[in-house]
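Only a single protein chain was left out; the remaining protein chains are all shown in position.
Chain IDs A and B follow the sequence of writing; residue 1 opens each chain.
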Amino acid sequence: MKNVKVGIVGYGSYIPRNRIKVEEIAKVWGADAPSYRRGLMLQEKSVPSWDQDTATMSVEAARRALQRCKVSPQDIGAVYVGSESHPYAVKPTGTIVAEAIGAVPHCHTADLEFACKAGSEGMFIASQQVRAGSFPYALAIGADTSQGAPGDALEYSAAAGAAAFILGRDQILAELLETHAYMTDTPDFWRREHMFYPKHGGRFTGEEAYFRHLLTCSREIMEKSGRKPKDFAYAVFHQPNGKFPYRAGEMLGFEKEQIDTGCLVPKLGNTYSGASPLGLSAVLDAAKPGDIILMVSYGSGAGSDGFIWKATSLLSKVQGLAPKTWDQINKDPRYLDYGSYAKHRGKIRMNEGD
Amino acid sequence: MREVAVIGVGMSQWGELWRSSLRDLFVDAALAAVKDAGVDVKKIDSLVVGCMTSGLFTGQEHLGALMADYLGVKGIPATRVESACASGGVAFRTGFLEVASGMSDLVLVGGVEKMTDVSADQATRALSAASDFAYEAYNGITFPALYAMIARSHMERYGTTREQLALVAVKNHENALKNPKAQYHLKLSVEGVLKSVLVADPLRLMDCSPLTDGAAAAVLCPLEKAKKGAKRWVKVAGIGQATDTIALSSRPDPTWFEATSLAAQRAMRMAGVKPSGIDFAEVHDCFTIAEICAIEALGFCKPGEGGRFTEEGHTALGGSKPINTSGGLKAKGHPVGASGVAQIVELVEQLRGEAGDRKVKGARRGLAQNMGGTCGSAVVSILEKV
Partner (left out) sequence: MQPQEFWREIPQRYRLEASKCLKCGAVFFPPRRRCAACGHEKFALTRLPREGKVTTFSVIRQGGGDMIRISPYAVCLVELEGGVKIAAQLVDVEPEAIKTGMPVRLEFRKIRETGDAGVICYGYKAVPA
């Protein structure tokens, strides 16, 4: 099976237009904005409107992925949506997406959840399914509209966005050269049933959680494929803040330039399940034929999925067929004050309807 | 078909009537009309009740039987008719048909709505049942917004001004000052309208008709019988009804009230008159823009000229074509199911020369235009002094 070529045949991303700056949040809680800007390299983050959620962003990202390929939605045999903010606690998001893009009814669907790793999980499963010949194409989406508790450090980074990838065996834009998974049971971040905001282990989320899993996964996948950091044009790491992916890259021997294109977090915030998938989408927007790309996700709880992709000559033909990720980040942002942000995010207690 | 006369009209009190129920309102108006006609309520052959949505406003349906019972005439046939805000007008036409056909000799037509037993949100939702609920209301598009979109189209296409819209409200409130039955006796200025709170731009609060509790009724009989036995009568010279898409988006031109135009053509053909033969009219000014579009569709002025026609004073009391001498829906009030019947009340009072200070001099022929939703349905009635 391994000699069957699989890869990304279509990709798309979606980022809400609304933003809030770290200074606006810090002002409300009397926090030190410069420390977030310098220390965590966070400038601003995307904010979903009341009418945007994981389902809506997933649909738009999926439609953009379809714009970049000639795949008929009816040939998409599987839809996997990874998120920790599925709109329903019980009722799938994947059915909404499959229905909206016209992939129903002969379609396998699953909602995935593994903190910030759920998106890459879908890509992992989808690629194996396609390689095994179960479906001609499979769609994997990472999307989140995560919330940090008001005043919590996570409030400065928890953002919204989605990236969608159609995996297939022909007309490949980025061939999948290698996959790898590394995980242990490490409770560094969680949200219990019925709780609105997540809890985290503070500084415990660093060394034993993010760095251990992400670095090990990265080293092992490079070793498995016989590649060294200099062999990669780009590296995309999970990005809970601006500091962590650069630090991880440095520890692995990557240059800043290899990380820049796929590191969206300073301007976008942490899109959780969307984070490394969105980073990959930004890299695909820029990659040249033959470029090798390392992508390693991280999800609290905890684990990392690693992927090595190789851009094909077809990629440059489709990059302009849908909105590019960095263009969405930079184009026409609408800055909210904290009051409007709280309104959009449902943080204001409203009257009961009648 | 027999010729039909209106021999009596009546109204309940109109306003926010905390102490009056749906049935109280109806019976008040019905008894006033019967008394005005000078007939015995027990002689009524048939009852027609116009009401838009008592179910959503009060939980009560089955109004035909309920009102017949509370009027003390249970046993007679009683029919409730609905066509959103044109329910009253359609009830009037239904009563007309009963008499004209020979089926009944004495028909009581009433319209009623009790709108203040629900919250403002619930009232908005109830009224939005008159729109294409699954494709307009579902998307959060309210009635003020639908008319606002009509207004914007009219302004951008024909150069109709914000002031011209305001003048409709100012005029109708001016008329209402002379109508003791009106809900509002409140002098308005153009500036006052333009400073009122924005509801759905370009429409402001003072462009909108109010929520009103109220009822109106009319007694109909064959013209020949009226001439023999009634105290006084007014002839129903023409009546027309028509429909259009209820979804505003499905129309080629949102500013053109096709259903009103069709209903008017039918009514005028039946009455043998042209728009120029109409001395005055009550039109469905649920929003200021609605009056402008209505007078265009009725042929009182050319399409697009309604704003200027209003500004030039033609529609004022004393103008060439007085419109809404009663105060209209805007100032007299708009209990949706009752408004179409109340327009008949005003026509009758004018034609009998009982309109007091708001009297249209020499009026011989009046027209009432009543419509549902954004004119998905319309009824036009022409009454004549004979």
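One rule holds in what follows: a residue touches a chain if its C-beta (ideal position, glycine included) is under 8 Å from a C-beta of that chain, and two chains touch if they have at least 3 such contacts.
Since the model is a prediction, treat every value here as computed from it, not as a measurement.
From the list A:D53, A:E84 or A:D111, pick the residue that touches the absent chain.
Residue touching the absent chain, from the options given: A:D53.
Tell me which of A:P87, A:P136, A:G151 or A:P187 is the one touching the absent chain.
If we include the chain that is not displayed, A:P87 is the one touching it.
If the hidden chain were put back, which of B:T124, B:Q265 or B:S320 would touch it?
B:T124
On chain B, where is the contact patch with the chain that was removed from view?
These residues of chain B touch the chain that is not shown: 120-121, 124-125, 132, 134-136, 138-142, 144-145, 148-150, 152-153, 156, 197-203, 247-250, 254.
So which bits of chain A touch the chain we can't see?
These residues of chain A touch the chain that is not shown: 17, 49-53, 55-56, 59-60, 63, 87-88, 96, 99-100, 102, 334, 343, 346, 350, 353.
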